[in-house]
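Only a single protein chain was left out; the remaining protein chains are all shown in position.
By written order: A, B, C, D and E. Residues from 1 in each chain.
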Amino acid sequence: MASFEGAVELDPAQFGRIDAIIDGALAEDLASGDVTSRATLPATARAHAEIVAKAELVFCGGPVAARVFERVDDDISVECIAAEGAWMKPGELALRMAGPARALLAAERTALNLLQRMSGIATKTARHVAAAGDRLRLTDTRKTMPGLRVLDRYAIRAGGGHNHRNDLGAAVLIKENHIRVAGGVAEAIGAAKAHAPHTMRIECEVTNFEELETAIEAGADIVMLDNFDDADLREAVRRAAGRVLLEVSGNVTLERLPIIAASGVDLASMGGLTHSVPAADLSMLVRIDA
Amino acid sequence: MASFEGAVELDPAQFGRIDAIIDGALAEDLASGDVTSRATLPATARAHAEIVAKAELVFCGGPVAARVFERVDDDISVECIAAEGAWMKPGELALRMAGPARALLAAERTALNLLQRMSGIATKTARHVAAAGDRLRLTDTRKTMPGLRVLDRYAIRAGGGHNHRNDLGAAVLIKENHIRVAGGVAEAIGAAKAHAPHTMRIECEVTNFEELETAIEAGADIVMLDNFDDADLREAVRRAAGRVLLEVSGNVTLERLPIIAASGVDLASMGGLTHSVPAADLSMLVRIDA
Amino acid sequence: MASFEGAVELDPAQFGRIDAIIDGALAEDLASGDVTSRATLPATARAHAEIVAKAELVFCGGPVAARVFERVDDDISVECIAAEGAWMKPGELALRMAGPARALLAAERTALNLLQRMSGIATKTARHVAAAGDRLRLTDTRKTMPGLRVLDRYAIRAGGGHNHRNDLGAAVLIKENHIRVAGGVAEAIGAAKAHAPHTMRIECEVTNFEELETAIEAGADIVMLDNFDDADLREAVRRAAGRVLLEVSGNVTLERLPIIAASGVDLASMGGLTHSVPAADLSMLVRIDA
Amino acid sequence: MASFEGAVELDPAQFGRIDAIIDGALAEDLASGDVTSRATLPATARAHAEIVAKAELVFCGGPVAARVFERVDDDISVECIAAEGAWMKPGELALRMAGPARALLAAERTALNLLQRMSGIATKTARHVAAAGDRLRLTDTRKTMPGLRVLDRYAIRAGGGHNHRNDLGAAVLIKENHIRVAGGVAEAIGAAKAHAPHTMRIECEVTNFEELETAIEAGADIVMLDNFDDADLREAVRRAAGRVLLEVSGNVTLERLPIIAASGVDLASMGGLTHSVPAADLSMLVRIDA
Amino acid sequence: MASFEGAVELDPAQFGRIDAIIDGALAEDLASGDVTSRATLPATARAHAEIVAKAELVFCGGPVAARVFERVDDDISVECIAAEGAWMKPGELALRMAGPARALLAAERTALNLLQRMSGIATKTARHVAAAGDRLRLTDTRKTMPGLRVLDRYAIRAGGGHNHRNDLGAAVLIKENHIRVAGGVAEAIGAAKAHAPHTMRIECEVTNFEELETAIEAGADIVMLDNFDDADLREAVRRAAGRVLLEVSGNVTLERLPIIAASGVDLASMGGLTHSVPAADLSMLVRIDA
Partner (left out) sequence: MASFEGAVELDPAQFGRIDAIIDGALAEDLASGDVTSRATLPATARAHAEIVAKAELVFCGGPVAARVFERVDDDISVECIAAEGAWMKPGELALRMAGPARALLAAERTALNLLQRMSGIATKTARHVAAAGDRLRLTDTRKTMPGLRVLDRYAIRAGGGHNHRNDLGAAVLIKENHIRVAGGVAEAIGAAKAHAPHTMRIECEVTNFEELETAIEAGADIVMLDNFDDADLREAVRRAAGRVLLEVSGNVTLERLPIIAASGVDLASMGGLTHSVPAADLSMLVRIDA
């Protein structure tokens, strides 16, 4: 397995938000200081440290971890060795740090908690993207960890996945309740076209072929096929005939992804990429300078 | 399986912190409103909703989910049906809500994201507590989700587990680096006794029996046995002879917990209870009033 | 002139953000209290107050002004009389309040500053929407007042206008620099299609007919015609032939809007609706109870 | 027209507040990043940019705009060319920037929104100060943009105007309601003298000559003449005979300012300097390095 | 000793700021909850509580303490018995509370810390105001506790004292450095008159009679006599002859206040009213309902 092509970068524009996440996490762990280091280590002690992979994983979050160290003490220097989105083998070096020993130990847990979450998402995503193949786009959902959406979505991209809408204001997604109150699929889509900004696509969830056809004729840009079985996916592709994007939602698994891909639909979205993620195994070694 | 004995409650004192978590999560999803509801639902529409379990799980987070709805619109009423820490069967009702339809839909995802995280932790914890039995105390670690520590720790308790130290300032935990710089196990423990508040216990990590004896004689309250195998755990218990609390850390799994418990150690701590948690399966049904 | 059809409502989901705006504005005016009221009015004095239009205007911001009063003192009751988005004549009553006199006077300026800004935008927008007619959609831009975007965009809707993308992350808008670096119009659109969430439309700015055709063929959803003259607008409509949405940007004025509308383009965006807005004339009368 | 004499500077003490404004504005535009730049520009691309005047204007906000760029990415360097409070001609260069291309584009709109607001106020103020002449002091009011008061007031000074009281706690301003409840002009002024800090001047609004005399005798420092016509202004100056400062409020226009000045009053305050301001025309040119 | 005449009230306008102080203080004490109450008290236990004076003191802070309880749990009811600014005898009842036992105990320390600070300031101020007599106004300074200025200044007023300027932006106070750089007393006062808002008084510190005369002639409103001895104070009063307010600063003590008052100066400011304050002795009794 090789690294993903194309660089994956964090947006400089989002670092204000990321700093807020980091500061909140540091506050949880350090509000009353580190009593052990204060008692046992001189304030002047300096140290070197390394973060290494302990298992095969897709690395993600290096610049975020670096920021954790810098915010605890800007006297810590950090070198990012591993590339964002790259596969690492056990024992490979991800980051290298040097600076005041107390500050390095104070930042360790917060940096690792973030790295292991982000690399965990990237790794799970990469495994599912591999199963989905080149033509089917695999996306996340809004089932992200409360407070960490910006990082979760970035880790999805680092793993080779794509993002769905960022939030409830970022795109129209018409579901059952909207349809019933609006008076039908066509009416709901019409209302959305009338009121939503023209820059948003309009997606509509459907449960059968009749609704699919209505949605297409009413001008939906994307149709979400809710719990369609494999045969129905293929039929939906045949009927849509390229007039809209087709998205599969519900019951998307590693095993089923090749079948979904083969059906010819455009997109599969999967909440489990962010709501049920094993932490990637990374650890930090600290050597206090003699 | 029955509910845990002893009520599990959220501390009123912590609701300021919990509100901040909720507001942050809502801001991620609702900063620019809900364009779909605005386009398709009248502002005056009202609705009823229910959150139900879709799988067997230990429920946790009801009051938190209730607060999510209230903060979006205090015109929403919420009734918590399921008890915190109770086992639920698929189809059982957890919460019942009524209020403005747009507000209910706006709050849905955030409420579920929190509930599914918290119930996921409680469920995983409960399964491991059952394996640990009555005598071995199972605890969490500081490997919590950044920003969510207060909820993660509460969910551990709801699942029948116990909390380890809250943060780096809440107790002394002497590890390898502190020992080396301080000049030895006894020196590090002595420094901690001299400088740490008298209200904190002093815990020291050891790697062999010699360090164990030194730590006990230097006055440690708790000794963490780092990656001891099963036979060594039993030997450590024999040697310590009740003079300190013994904690097992590293390689704590569902399968090994009965063996650890049988060794006679007091505590086992397990990062995976919070860092690698499948979301519990709960969903929300909304019925907009005719 | 009559009120706009269709109710215009503030999203409950956005009140967290709006409260933050209100609290920030109150902090500017009240950080060290109201020294005049403290010196001259008893703390127990109560009062009635009315906010009335002093000129013909489209009213907007009633619920926001109400929230200002409630946040200063929740003992103030507020009744919103005028409908959001309704034309008012001079002398007409917009809001009616009652409560502690000191609190009413403390909230007055902040409430009016917000109301006059929002009604100013709604009024200017309504005049331009009238000039644009039924078929041409008039939109705002990102040239909103720093910190007030959520209110500015709402006021645009209250005036009968539409919103463009909310922020840099809400839709793709390819401009000259992106095109040059990407290597051309087609390459930039291709990159956007590959990387942007499928829920976003892709808009591309063009300066001539050749780029227009390239953009359409590359799959743009919307094309922004940058400073096209009237004849060129009509030619662009003819060439596009309904394959994309066409947006006019630059040199959009009250006088030219009918001409733009007649050209057949779909959209006109206008920064002046938010960056250059005379305050609407509203004032507050307070009668302290005898 | 030449630049104002005397340097106009932002107070270092206020940059904490200004940073909060900038961060709030950036959050509005960049919470989910810049999807277009991410898709079309390499993260490593660098660029040069210039902000230039497109019309005749009084420049204001250079250090604020510079801070916007630095907060998005401190790898951007900014050179302020135009002096604060200086008149610029169309085409003149105001700021020059260099740095990462994505960051420059991300910051562009926020920087311009602030610059155009501040220069708009400075320009309008300068035109009115010119009409007021050397002896009449022209001031702002508390009718500033919610959240932007510190910048609005600074821009007033950059345009050659003066600031009125900063907020309700900064000075006593007795109006009709205070007078009626206190029992009269003299009683209200007496109460203010008894309770307000001795560092504040006491200003009292009057509606006729009798109240003017009462206010002076009761010890007011400043009298606000509420909607006095031109002849009455002259008579008020004659009667006050230098015993108090006289301030004109209401119906202050560009056309009437010379007449007000000729009457001999000391001050004129004008809400329109901040509540109804056309944006000054400035734009940014970006050249991405080859 | 009797209560102060004239009601002393907290400004509703300042409760936003006060809530922020309270929330910050609660966060310090309750970030990880109250482990003792959680272990030993049922969540359903309710209690009654009383706060009583344990020594003679001037009471201050009742509404602030009430707010502490309400913010921990709005199910707590609070009755303020003692009047703000009233002298209390040992054993007298100040506040009475009822509500959930855990919440009452969680709020206790924070409520008392605030009450004891505020009543401490009010008591010390009242003793010094009594020594100053009716004609000399005793004021605070900017030597307030960081973060608590709004409460410190209110407690000064509750004790019968007056406030000096609120902050560096609230009034002009020219000191030695300003004078030297400006080129002299007259030049500094002239610069302040030219640039400061007309609503502020201009105060100038002087060290001798020559500077006093210069300051008066240059138009100072208030002159601060820096470390003048008793005879010089009387001479300054004679020379000033009512043309300015005279303020004594430095070496203001309980013993010297009658002498200062007899000299005929108008004001004495005293940092010790806020920077060196013994806590007033109040305590809380809790009775958990049987």
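We adopt the following convention: contacts are C-beta pairs under 8 Å (C-beta built on N, C-alpha and C of every residue); 3 or more make two chains touch, one makes a residue touch a chain.
Not measured: the values here are computed from a predicted model.
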item	value
Shown chains that the omitted chain touches within the full complex	A, B, D, E
Selected residue (touches chain absent from view) among E:A13, E:I76, E:A158 or E:A191	E:A191
Residue touching the undisplayed chain, where the options are E:A106, E:A126 or E:L257	E:A106
Touching the absent chain when the full complex is considered, from E:E56, E:D167, E:E213 or E:E235	E:D167
Positions on chain D contacted by the hidden chain, ascending	7, 9, 11-14, 16-17, 150, 166-167, 170
In chain A, positions touching the absent partner	23, 26-27, 30-34, 37-38, 42-43, 71-73, 100, 102-103, 106
Residues in chain B touching the chain absent from view	13, 137, 139, 162-166, 168-171, 173, 195, 197-201, 203, 221-222, 245, 247, 266-267
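Basically, only the chains that are shown with their structure count from here on.
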item	value
Higher-contact pair (C-beta pairs counted), A-B versus C-E	A-B
C-alpha-based rotation, chain B on chain E, 0 to 180 degrees, nearest 5	120
Intercentroid distance (Cα basis), chain D paired with chain A, Å	44
Rounded Å distance between chain A and chain C, as computed from the means of their C-alpha atoms	32
Overlap residues in chain B, where contacts from two or more other chains coincide	30-34, 37-38, 42, 106, 150, 167, 170
